[in-house]
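Note that this complex is displayed minus one protein chain, with the remaining chains in position.
Coming up: chain A.
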Amino acid sequence: MANRRGRGRRAAPRRESDTNLRRAFASSGAGAVRRRVVSGRGVLDLALVVVLSVIAIAGFGAAFDDAGFLLAGVGGLIVGVGAAVLGTRLGLGALATVILAIAGYFVLGTAFAVPEEGVDAVIPTLSSIASLAIGAVFGWADLLTLRAPVELPDYVTAVPYAAAWLVGLIGALLVVRWMEHRRRTVWTHALLLAGPLSLYALSVLFGTEQPVLAAVRGVGFTAIALGWIAWHRFHSAGADIALRRGMLRRNLASATVLVVAASVLGLGGGMLLTPSADDRFVLRDEIVPPSEQLDFPSPLAGFRKYTKDLTDTVLFSVRGLEPGQRIRLATMDSYDGVLWNVAGVHEARDGSGSFTMVGTTFPEPQLLTPGAEARLEVTVAEYGDVWIPGVGYPSQVSLDGDDSRAREHGLRYNAATGSAVLIDGLAEGDAYRLTAQTQLVPATEQLLEVPTANVELPPVSTIPDIVVAKAGEFAGGATTPIEQLRAIEQTMATTGFLSHGAASDSAPSRAGHGADRMVELFERSQMVGDEEQYASAFALMARSLGYPARVVMGFAPEVAEGAVSVDVVGDDVTAWAEVAFEDVGWLPFMPTPEQTDVPQDEVPQPQSEPQPQVRQPPRSENETKDLLTPVDIDDSDTDDEDPFGGIPGWVIVGGLSIVAVLIIVLVPMLIVTALKSRRLRRRRGAAAADASIAGAWEELLDRYSELGFDVPTRVTRTMAAASLEQQVGEHATGRVLGIAALADDAVFSGREVPDAERESVWNEAHGAVELARRAVSRGRRILSRYRLSSVRRWAGTVVDRARVDARDRGHGNRAHWGRPDGGVDNGDRLDGRSTPDAG
């Protein structure tokens, strides 16, 4: 301690010009602490924290899609370090400094971390502040569980911001408040490395299997840290100058050797011994991401809607679609005996219903052999569903329009199926651009040796026995998966017939793809159905053979060579099946036949179904009479009896509910409006001009009261006017008082009042009311339309009376002295308002 004081004293005369490093070191003592000035050595420490932290933050790059994370991280460092230094310079306590840092976190965080949500990207909004708070708490989980690169939600950027802020704040507080007063040892300096080191570890754990400049960053971080510790070790040795020079040379030499060796070994080792991506430990590999269970109805169930109701309706138009390319809408891999549907995450991790939040850049599927890249521009017409029409596996989707950024928050994607949905749904006028990878489809010969992929799929249930039997029958003697599947596909396509069940089709074809429909497909003498049934049947057959199959619904418009744009209509709807092959991808199979002419004689006749015999009821004596009784047979269509013309019940209930609510809300409003109108007419049309003018004043008071002004009761017109003018403001000065004087003159002067004066006063009153209306907010103006002033003024009177009563009660103990009858209140007897119209 004595030594430190001594150094402090020796350094004191020179501290004013303390600019170089040596002087800065010398100035670190008690005197510097009192002045709350960060020494030069402290500045160097802060610089080290910042540099190492920036190197660490760069590691987050693998998880983000752009450089926004870096800005956020650097910003967090600036805010954290800045708050600590500023708090120290201002002489704030630790708690006040932390509060300052928290304030800085939120005030400056918008610009650094969530500029999309700020005004002009800088000024905080409630939304941006909320994002900074939410991001600091929940952003970590999102960063781990969303597929990298993470683009949305915006608040994820708050993770590097908050981490860097915390590291910067703690590191800077250590430097300016703790290390400045203590003897520096290697360990105290090593402690300073803890923050950046933690940040580095965090960036690795929260990154992906693809590191960002791992060797360069690691070696750089280590070299700077070692060099810095070596430097401080020399300075904290406490030797005199002569001894230091000798040590300096030795230490510099050894430190240099150490750093160079570390660099060479690190870089070389990093390049030669870099662990493979699969061996890299990142947290996201250990965590099962919680996917959203999107409860959308099976699009395949609405297949016939397109073929019947929307046959020629243009659903959307597509630019960039190549001939032969099919548009995918939704992929279904779960079958429950009734429907093919998207499966929830509880059924399979990569199930078709497992959607995750994504930005506009979609993650790549794990099982894909890329074919051609497709770039589409889609403009939605009559299509209105959540499924985003696309081709192959989209890698990027960007919505057009002013609110695209907000709507992109609703994008969800299932990388396994390539299905993208927009939670809000698409609507007419929407447009988007889509970039996608299509699946390369190898020739059958190339797949002879390729087994089907081991993909975890949700189970299918209730596969009819006939489907299983037909699968074996159609597969014939084929042995390899591809041959079996192609055989089934071929058999169905050549022996079946296509019919959408429309009136123009040659044979009836029931909609649906439940187990009964599947049985019907195969039990009839001829297979009749459309894509819905054939794709469903094929997928079930494939699954029965143990192959991973799924059903895809989409559109197959005819694209002419050289056509720029194609309109997709409902009749273009189609469905097909896909089966996953190992290391190849999901390959499509088209089992739907093109033959539509079903042989008429092959149409099965309805079979008679004899009913079991039942015992006849006993004969009744009235039977004859009853039989003679004329019976009115109602042949009319039952639909005609429906008074609502077939409107669904929920619509009627909903409509009636809305009407009831409207009645409840609107009727009182209408009543109030009618009462006011009647009040106005009665006042203005009073027989005597003086009464009409007095009515004008009453109307003015009521309107002011309805506008929310406090209209005093039981006072004269002049007193009320003075009170109102004071409330309205300067621009009403004299106006209301003038009307009060006019009314007094007309009422109390006893003279005959001309009709012209009546109109004049009414106009004045309206003018004064308009003044008051301008003085209040729009909300109060609207509210005033539905307020009844008499209620307000009655309430005011009650309050006044209560005040008088309360005051009387204050004297109540003496009441019996003042009044022989013991009465305590005179208000009611004296309340003889002579107003003929109380409004």
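Rule of thumb we're sticking to: contacts are C-beta pairs under 8 Å (C-beta built on N, C-alpha and C of every residue); 3 or more make two chains touch, one makes a residue touch a chain; residues count from 1.
As a working rule, contacts and distances are computed from a predicted model.
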**Request:** Leaving aside the chains on screen, match the unshown one to its UniProt name from "MoxR family ATPase", "Rhamnose transport system ATP-binding protein", "Sugar ABC transporter permease" or "STAS domain-containing protein".
**Result:** "MoxR family ATPase"
**Request:** Please pick, from A:Val421, A:Leu457 or A:Ala694, the residue that touches the omitted chain in the full complex.
**Result:** A:Ala694
**Request:** Using the touch definition up top, pick the residue from A:Arg714, A:His766 or A:Arg780 that touches the left-out chain.
**Result:** A:Arg714
**Asked** Which parts of chain A are in contact with the chain that was left out?
**Response** 688, 690-691, 694, 697-698, 713-719, 744-745, 747-750, 800-801, 803-804, 807-808, 811-812, 814-815, 817-819, 823-824, 826-827, 829-836
